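All protein chains but one are shown in place.
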Amino acid sequence: MELAIFLIFALLALVSAVTVVAHRNPIYSTLSLVVTLAATAVLFVLLGAPFIATLQVLVYAGAIVVLFLFVIMLLNVGREETEGSVTRTGPGQRWGTVVGAGIFAGTLLAILWRTYGRESLDPLTEELVAIKPLAALLFDRYLLAFEVIGLLLLVAVVAAGIVARRPAAEKEG
Amino acid sequence: MVPISWYLVLAGLLFVIGTIGALTRRNGITIFLSIELMLNSVNLVIIAYSRLLGDQLGQLVVLFVMAVAAAEAAVGLALFIAIFRHRQTIDVNRLNLMRW
Partner (left out) sequence: MSQDLVATLLKIAPFLGFFLGLLAPLMVWVERRGSALIQDRPGPNRLGPWGLLQPLADALKFIFKEDVTPSEADKPLYLAAPILAFLPALTTFVVLPFGPPVSVGGKTINLVVADVDSGVLLFLALSSLSVYSLVCAGYASNNKFSLIGSIRASAQLISYELAMTIAVLAVLLPVGTFRLDAVVEYQSAKMWNVVPQAIGFLVFLVAMFAETNRVPFDLPEAESELVAGYHTEYSAMRFAAFMAAEYINMMALSGLCATLYFGGWKLPFVPMPEAWLPAALVGFTGLALKICLFMCLFVWVRWTFPRFRYDQLMRLGWKVLLPLSLVNLIWVAVATLSGWM
């Protein structure tokens, strides 16, 4: 049962991830990212982190990606033009990408595969799934980090507001 | 029971896909999406290790990563809006003002 769920959603995540990267239309890319995030959220549940899975849907899929869609629609970014670009991609470049990606992928996967082998897992414990101990950890030992994150978000909001603001001269026209 | 290494390999694949996207695409938004994909795969690795070690700290770290991703998206998209206002494009190949 668990294996079937893992395989289905792993495959879904991979396919939609490829779509994110490969699709020419940014709207489709963004929507595929939502699918990837949702599939990963299901895997989080399998890994005993249902709270993080919920947050993933709430924060990532529900807020961050909507922001992306909003900007895409605001800027009306259409399909990526292949012609008329300043730099052209030559065949050498393309093959270079494939080889480089292959080497990178191979190394990464080998490292990940070997770090932790196929040891048997302990069954899921209630302490890992529960929210209360997580909250205790967050608001006790890592309170400073939590506050700093809050500050970071505030700074980001102010910065985003200033950067995206229309210059005063442009407003009149 | 699914072995942890499967999750790790899946996360690795997602990361590689994201890397390829970030390096080869020219649309600023798609590059950004690829970076989000990479962040997400890292989250998967962290949660997988959290499961393996039976330690909730990993979930906490993912919480922080999400917050940072939100901040990053807000600032990044604001930058794109500002760039688009000046150049009418977010094709990164055309953003070559600093090249000459």
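All chains are identified by letter, namely A and B, in their written order; residue positions are counted from 1 within each chain.
The definition used in the following text is that a contact is a pair of C-beta atoms (placed from the backbone, for glycine too) under 8 Å apart; a residue touches a chain by one contact, two chains touch by 3 or more.
A quick note: this is a predicted structure, and the numbers were derived from the prediction, not measured.
Trainee: Quick check: which displayed chains does the absent chain contact?
Mentor: Every shown chain touched by the left-out chain: A.
Trainee: Tell me which of A:G62, A:G100 or A:G150 is the one touching the absent chain.
Mentor: Final answer for the missing-chain contact: A:G62.
Trainee: Touching residues of chain A against the unshown chain: what are they?
Mentor: Missing-chain contacts on chain A: residues 1, 27-28, 31, 34, 50-51, 54-55, 57-58, 61-63, 66-67, 69-70, 73-74, 129-131.
We adopt the following convention: only the chains that are shown with their structure count from here on.
Trainee: For chain A and chain B, let me know how many angstrom lie between their CA-based centres, rounded off.
Mentor: Once rounded, the distance between the two centres reads 5 Å.
Trainee: What residues on chain B touch chain A, complex-wise?
Mentor: Within the complex, chain B contacts chain A at residues 1-21, 23-27, 29-30, 32-34, 36-37, 40, 43-45, 47-48, 50-52, 54-57, 59-60, 62-64, 66-75, 77-82, 84-85, 90-91, 93-94, 96.
Trainee: For the complex, give me every residue of chain A touching chain B.
Mentor: Per the stated touch rule, the residues are 2-3, 6, 10, 13-14, 17-18, 20-22, 26, 29-30, 33, 36-37, 40, 43-44, 46-49, 51-52, 55-56, 59-60, 63-65, 67-68, 71-72, 74-75, 77, 80-81, 85-87, 97, 101, 104-105, 108-109, 112-113, 115-122, 124-125, 127-128, 133-134, 137-138, 142, 145, 149, 152-153, 155-157, 159-161, 163-164, 166, 170.
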